[in-house]
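The complex appears here minus one protein chain, its other protein chains still in place.
On to chain A.
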Amino acid sequence: MVYENPDGVMIGLEVHVQLNKANTKMFCSCTSDYTDSEANTCLCAGCLALPGTTPVLNEKSVDYAIRIGLALNAEIENETDFFMKSYFYPDLGNGYQVTQFDRPIVKNGSVVIEGEDGELKVRITRAHMEDDPGKMAHFGTIEKSTGSIIDFNRSGMPLVEIVTAPDMRSAKEARRFLDKLRSILEYLDVFDGTREGAMKADANISVNVFNGKRIEGTRVEVKNISSHKAVEKAINYEIMRQKDYLRKNKQLVQETRHYDEDRNVTISLRVKETADDYRYFPDFDLVPMIVGDRVEGIRAQMPELPDAKRERFVSQYGISDAHAKSLVTERAFADLFESVAAKVDQKSAASWVADVVKGELNYRDLPITAIKGDDIVTVIEMVTKKEISEESGVTVIRTLLDDGGKPADIVKAKGLAMVADDFIATAAKEAIAESPDAVADYKAGTEKALNFIVGKVMQKAKGKADARLAREMVLKELEKM
């Protein structure tokens, strides 16, 4: 089935990725992890842009940018350099941002996502390095504020800005792109996506079909959207707004809009009559870099990425593609699965980690570190040996997450141990004796009646019986009749 894209929606993204695992900021030795620090405590004369300070490049941030480029199947520029991009804003200490211009370190890459109608290749136009400004907060709303305060902890953080071609056709595709990108970046270990401001996106959106006819759409930029959920909502809102304008014959203008998450609307920030003139020119404080010679070394150290891992899981462990896909979205889950699969049946490992553990963690909004692989192994082993039922296994996992403890202790405390076979045999006899109608129905050929009798056995065992065994016992007794 081909996706028709009835409104001719075109979406391009500019994603700002903070390399917060680069140890230090981009041009000074301040920490790149200021998450738990008070405002304006992670700074120095350099990232505060005091007069007389000179930038010293954090080489790790360059390596990380190359790593990202390789993961995006892109070309890495051999010689690259920095430019100054000038504009006044109180949170921009130097009055210029150090960024790249016509020789970005990364260009011409792609990311394959699950599109509306199968695989969709999203082209990456470029990815360049730049430094982050400080963070400004306004009293009141952004449109009307009585005062502003600035936190410079973020000032000078290394960023990579990834720019896509306008290849996405729906908000869902944009979100999937971001999910995929985030997954790749986490695999690369270049950033911690859980930290505030780690990933931000600007979306360029245009509607290019109206009344079934192709039109020249108007490109609107929605800036600074911080969560993936918000991206989807902001884009959907913006598509709706543009369609509404077209329907009412209102003039759409090329502009920058801000997404207000609380109200779920986009608000006009400024109308672009002409392109902003940022007066780009080469940064004379930083000499051009030759990076081509580092590429092969970095390539050799590249981790296995989600798509490759997914294929390997299917072929190596014989698990379903759906399980493999679910397991690889986060590197930690994939690792957890592999550690469990090394000790127990691999298909059981996949199903327990992907279906049970992941679901229970998500439900509780807990990180993967909340559970130990060895505990999962123990639970699976108990179920396999029929020491506990599958239902009880899930109970053990839930209890581990809620209250902690050891699986064996939980089984004991909750009395989850499977009842003995002769108990089930007795229960089967009793259940048959108590259900003459069902027995008659079964004998007359109504298969469903069997379930009723097995259900009764399970009730008697208070769920601590293996359902398959109970069924076998009931059948055996029925045959004797």
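One rule holds for everything that comes next: contacts are C-beta pairs under 8 Å (C-beta built on N, C-alpha and C of every residue); 3 or more make two chains touch, one makes a residue touch a chain; residues count from 1.
Following the convention adopted for this analysis, contacts and distances are computed from a predicted model.
Asks: Any idea which of "Replication factor A", "Aspartyl/glutamyl-tRNA(Asn/Gln) amidotransferase subunit A", "DNA-binding protein" or "Tryptophan synthase beta chain" UniProt assigns to the chain that's been left out?
Replies: "Aspartyl/glutamyl-tRNA(Asn/Gln) amidotransferase subunit A"
Asks: Can you say which of A:Gln18, A:Ser61 or A:Asn94 touches the chain missing from this structure?
Replies: Of the listed residues, the one touching the omitted chain is A:Asn94.
Asks: Return the single residue from A:Ser86, A:Thr218 or A:Thr426 that touches the missing chain.
Replies: Of all options in A:Ser86, A:Thr218 or A:Thr426, contact with the hidden chain holds for A:Ser86.
Asks: For the full complex, which residue in A:Lys121, A:Lys229, A:Lys250 or A:Arg279 touches the chain that was left out?
Replies: Of the listed residues, the one touching the omitted chain is A:Arg279.
Asks: In the full complex, which bits of chain A touch the chain not displayed? Write them out.
Replies: Within chain A, the residues that touch the unshown chain are 45, 48-57, 84, 86, 88, 90, 93-96, 148, 150, 152, 275, 277, 279-282, 284-287.
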